[in-house]
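One chain of protein is taken out of this complex; the other chains stay put.
Just so it is clear, A and B label the chains in written order, and each chain counts residues from 1 on its own.
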Amino acid sequence: MIYLDYAATTPLDPRALEAMLPWLRDHYGNPASDHALGREARAAVEQARAQVAALIGARADEIVWTSGATESNNLAIKGALEFRATRNAHIVTSRIEHKAVLDTCRHLETQGVRVTYLRPDAEGRIGVEQVLQALTPETVLVSLMWVNNEIGVVNPVETLAPLLRERGILFHVDAVQAAGKLAIDLERTPIDLLSVSAHKLYGPKGVGALFVRKRPRARLAPQLHGGGHEQGMRSGTLATHQVVGMGAAAELAGAAMAEEAPRVVTLRDRLWQRLSKALPAIHGNGLAAERAPHILNVSFEGVEGESLRALLGDLAISSGAACSSATREPSFVLRALGRDDELAGASLRFSLGRGTTAEEIEQAAAQVIQVVHRLREWSPGWRT
Amino acid sequence: MSAPNAYGYPGPIWARFSAPTHVGDLDRPQGRLLLVEVGSPSAKSLLRLQLDLVDGGVAAARFKAYGCPTTIAVGEWLAAWLEHNTVARWPDLHAMQIREALEIPDDRAHCALMGEDAVRALHQQVAA
Partner (left out) sequence: MPVYLDHNATTWVDPRVLDAMLPYLSGPYGNASSLHRYGRAARDAVETARAQVAALVGAQPGELVWTSGGTEANNLAIKGVADAAVATRVLYGITDHPAVMETAESLQARGWGVEAVAVDHEGVVDWPAFEAQLARGPVRLVSLMRANNETGVIQDVARAARLAHAAGAWLHVDAVQAAGKIPVDFTALGCDLMSLSSHKIYGPKGIGALLVSAEVELLPLHHGGAQERGLRGGTENVAAIVGFGVAAELAQAELDTRAAQALALRERLEAGLRNIRGIEIFGAAAPRLPNTLQFALHGYDGEALLMQLDRKGFAVSSGSACASGKGEPSHVLIGMGIPRETAKGAVRVSLGKDNTAAETDQFLTALKAIAAA
């Protein structure tokens, strides 16, 4: 099995696991407890907070722990809207956001919030002007992903941030696919709220964080009540081992980034070269745009998506996002790029990571080439 | 290269889909060439069957298919079935038999129906 689904989830780094284990063994105190066991757990939680903050150029007290980026996105958007409690509030987001953002916005629409869902351009990007033009006097929040999880395209969030700040509009960024892959410096980039997830950066599943800016203060109404943990923004017993794992993973990701990013880009580009040289009638999605290092998304004409994936059972890859592959919904991003439902279905997302080797890339390319050739040969409609 | 059945397709479907032996076109038929195409591009599936009919018997059957693994497996199964069954028995083939032979789950029942349609169309051609 060749694992090329690092954008869906990453294996837990053994060093992060090592850091977690004591907290699953003898050091089991509740971080909210006042005795010695509680205090040591609390100290570990605070160290992890600083580690996550360092990865994104934030301050430790700007990090709120969550159960994952789905919760982070929910807390950011619902919390911001609920805190303002403005009538006729308006949100600007895009159609290529993760479901955690889209479903949250749709839920808010049922409560009277107006939402503009921007369409990406032909490379899958949301433009700065496009966002600015969508703003209205009622706009309270813009939510835009830094890196799209299906095709890897980078949105101009760094350019947008100061422009939205000038206009007094809160800016939430889903940085799940950007953290640990691109440099993020929130000290310089005036983003107000930013979501990250541990299991996309070699940390454990079930833990994430929301950056909530202190200066100027981004204010949120809590979405989980009870106990007042996390400065009242998110209640619930903290899972010490989980946050420690995320902290360790964040530190390791930060340290590895400078070397890892160019290595992965080289491998990714080699994969595209191999495929595009051997196979006619394939499309690299979003290739002309700026992209995160780790994602390559390709649409294959003349083959049916399910059969394509089935014959590639030796490759762990996604056809679209992991989230939408469970429900088999056609990808909005790919349709925006002009791929019809059928071609969108016959698309593969290769996402590379720390474990990916040059040899794996050669093997994966060879398998895909062979399977596409074969399915086309079997197809009554295919003419070479 | 044989890929693992990573998505858990039923054994009979997987065996035929992953290593079909009847794919192709009959370029030089010895007898009469029958050809049908069923399915629709909108349903994302297309099945073509070709038969070489010699003295009322099937000398060779070939298929081509575009679609999900079940569609391709149905093509392979039908080609083999047609090679072993006389024209007289064709009308007896029902979708249920295809489903049972290939262990086709409910949500893919339409693939078996497509197979039945193909054989019925072939039979009409022979009768015509």
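We take it that contacts are C-beta pairs under 8 Å (C-beta built on N, C-alpha and C of every residue); 3 or more make two chains touch, one makes a residue touch a chain.
The shown structure was predicted, so the numbers you read here are calculated from the model rather than taken from an experiment.
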>> For the chain left out of this view, which of A:51, A:73, A:189 or A:297 touches it?
In response: A:73
> Just one of A:125, A:213 or A:241 touches the chain that is missing; which is it?
Replying inline: A:241
> Looking at the whole complex, which of A:26, A:129, A:166 or A:359 touches the chain that is not displayed?
Replying inline: A:26
> Where the complex has a chain not shown, which of A:48, A:64, A:80 or A:100 is the residue touching it?
Replying inline: A:100
> Where does chain A touch the missing chain, residue by residue?
Replying inline: 1, 3, 5, 8-9, 11-12, 14, 17, 20, 24-26, 28-30, 32-38, 67-71, 73-74, 98-104, 106-107, 197, 199, 204-207, 223-230, 232, 235-242, 309, 313, 316-318, 322-323, 325-327
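The working rule: only the chains that are shown with their structure count from here on.
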> chain A to chain B: how many Å between their CA centres?
Replying inline: 43
>> Show me the residue ranges of chain A that touch chain B in the complex, using the header's touch definition.
In response: 1, 302-304, 306-307, 309-314, 342, 345, 367, 370-371, 375, 377-382
> If you look only at chain B, which of its residues touch chain A in the complex?
Replying inline: 1, 3-7, 9, 17-18, 20, 23, 37, 41, 44-48, 64-69, 71-72
